[in-house]
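The other protein chains are all here in position, but one chain of the complex has been omitted.
For chain A:
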Amino acid sequence: MERDVIRTYLHSVGREIRWGRARTYLLRELSDHIADQEGDFLDQGLSPEEAAARAVEEMGDPVAVGRELDRLHRPQTRWEIVLFLVGIVFVGLVLHGFTNSHFYNGPEQYLGISLGLLGMGAVWLCDYPRLLRKGRRWVPLCFLLLVLAFAAACLTAPLSRSALPGAPGRWLLYLFLFVPLLFAAWLSARPGRGLPSLLLCHPVMLLGALVPALFPALEVCAILYASMLLVLTAAVWQGFFSLKRRTGLLAIWVPPCLLTGAFCLRHAALFSQRFQTFLHPDRDGAGYLYATLRSLRDSLSLFQGTDTGYRVTALYHDISLMLANLASRMGSVVFWAALLCILLFFFLCARRILALQSASGRLLAWAALWPLFFQGILYWLGNLGCSPLSNVLPLPFVSYAPAGQIPSFLLAGVLLSVFRMDTLAREGPFPTRLTPRSHAASIPLPGGRLHIEYRAN
């Protein structure tokens, strides 16, 4: 009978808590509290029925309690990021009308954006902690399938970067932007502790980053490797490998620096030629695009374009130079506004990531944000003629073509999902106290307080 009273109370509270995962541990905590309160009333001499009834009465109104707990333990959306993204998409659509590019296809752009937004919405509403728990073991297989498919596409139909935009290799290339996410999912399973486990991540990162070189797409390699290095840095910072931070950071950053230096020395002639073209484009016919973009940049005023039409004609035909195209008409304010948007998006997301409770969620969020950030910055630098990587990926959420846009929206969906589910995300069971901790008791006395500290066995 007394159990019915308690059961009825907990049922009433539970009915107000919509998320099942939160409901389980919240009701357990309330049930424990009722048991403690009931025990005290029994010690005071009340009958079991009275003790249960009084204990439930002490809990407060079950509907009010349930609603308050539901308010705290449910997904929470970051609307400022969603509105920012929608605003960027809208502005991008408007600006495309000014580019006059021969390759721009309005219906295809709307299709890409529509599919991208739908995909973003679907990922946003996912229960990512559950997907992560169930999907972690499939990470190596997913990566292997991606590599095999990409290699097959590139090797059976060799393509250059100027080939058909719809080629399978290009679609699969954009899918590689999810490799940092796969890497973060693998890290979140805490594959090991100590320095050997950390050093094992280096060949994994190299494998993930170098496959796009088959295309070739050096800018993708650079984005992937840099993103994975930063995700691994975040993992070490959060204690995933149980290493001191200094040791972990050295183990992460020293090998790539040494490898990069060795690689550059090995191919010194090639890098020297590329950098000479980049640094002095006027001396090299292959540097025509750098020279054009820099002369455009230097001739612009803040709100006025340039009338050196023949030099920027080439820009009209290349959708990857959208910012330069717009700046040639509207002035350098285009570059400043684009940079501001990229940095603002990064700041809004990074600030939220740093406040996340879930360590795995933080890794996934960084793995989604860094590729978007590097894409944006490389695109911006490329349009200024300041990037030695002559090819660029599309500008996220703005640039043309569904193949390039949809991955950006899906990555944004991952960010929104992590932010949304953070209050409900748990790294497995609640932590338990494994080692004896010191306890303190403070006893009020007439002249003051007696404070005692002791360690329980």
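The definition used in the following text is that a contact is a pair of C-beta atoms (placed from the backbone, for glycine too) under 8 Å apart; a residue touches a chain by one contact, two chains touch by 3 or more; residues count from 1.
The rule is simple: contacts and distances are computed from a predicted model.
Participant: Looking only at the UniProt record of the hidden chain, which name from "PadR family transcriptional regulator", "2-oxoglutarate ferredoxin oxidoreductase subunit alpha", "PTS sugar transporter subunit IIB" or "Alternate signal-mediated exported protein, CPF_0494 family" is the right one?
Facilitator: "PadR family transcriptional regulator"
Participant: Could you tell which one of A:L69, A:L132, A:L289 or A:M322 touches the chain left off the display?
Facilitator: Checking the options A:L69, A:L132, A:L289 or A:M322, the one contacting the hidden chain is A:L69.
Participant: Write down which of A:D36, A:E49 or A:D298 is the residue touching the left-out chain.
Facilitator: A:D36
Participant: What is the set of chain A residues that contact the non-displayed chain in the whole complex?
Facilitator: That gives, for chain A, the contact residues 25-26, 28-30, 32-37, 58-62, 64-65, 68-69, 71-73, 357, 423, 429-433, 437, 439-442, 444, 451.
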